[in-house]
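Quick one: this structure, given as structure tokens, is what I'll be asking you about.
Every protein chain but one is kept in place in this view of the complex.
Here is chain A:
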Amino acid sequence: MNYLYALILSGLLALSPVASATPASDALLASYKAAGVIKADAATGKANWTKETRDADGEMMSCSTCHGTDFSKSGKHHKTQKVIEPMSPRVNAERFTDEKKVEKWFKRNCKDAWGRECTAQEKADFLTFFLAQ
């Protein structure tokens, strides 16, 4: 009987593209597809996460400067020291549940870290990478 449950459960997991997807993340990925993204790639998202560029103050900066690389742990704003809640949707259930909020922070943080807004492809890669955490 347990075996049957496990089978059903694994079947369900296989059906959902990412385990921790939310209606908001589905809608966001759909909007990136509509903007021309063919395939979102978590590996590219992961590589971009630590890609460093020089910020306005001449310091090297990446997403991980503030958020860290362990998504189950909180991060720290590099200037204000403000604690940033964990990125992992498993640890922080609030993550990726509000479409507007995700877009707001993509816009702000891409500009802070890279000095420009992210493309739909980059956002799709990031989001897929986050959801796989």
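Simple rule for what comes next: a contact is a pair of C-beta atoms (placed from the backbone, for glycine too) under 8 Å apart; a residue touches a chain by one contact, two chains touch by 3 or more; residues count from 1.
Here is the rule we use: contacts and distances are computed from a predicted model.
**Student:** Out of "ATP-binding cassette domain-containing protein", "ABC-2 family transporter protein", "Dihaem cytochrome c" or "Tungstate transport system permease protein", which one is the UniProt protein name for the chain not included here?
**Tutor:** According to UniProt, the chain not displayed is called "Dihaem cytochrome c".
**Student:** Which of A:K39, A:R90 or A:K111 sits in contact with the chain that's absent?
**Tutor:** A:K111
**Student:** Applying the definition given at the start, please give the residues of chain A touching the unseen chain.
**Tutor:** Counting only chain A, the missing chain is touched by 55-57, 77, 79-82, 107-108, 111-112.
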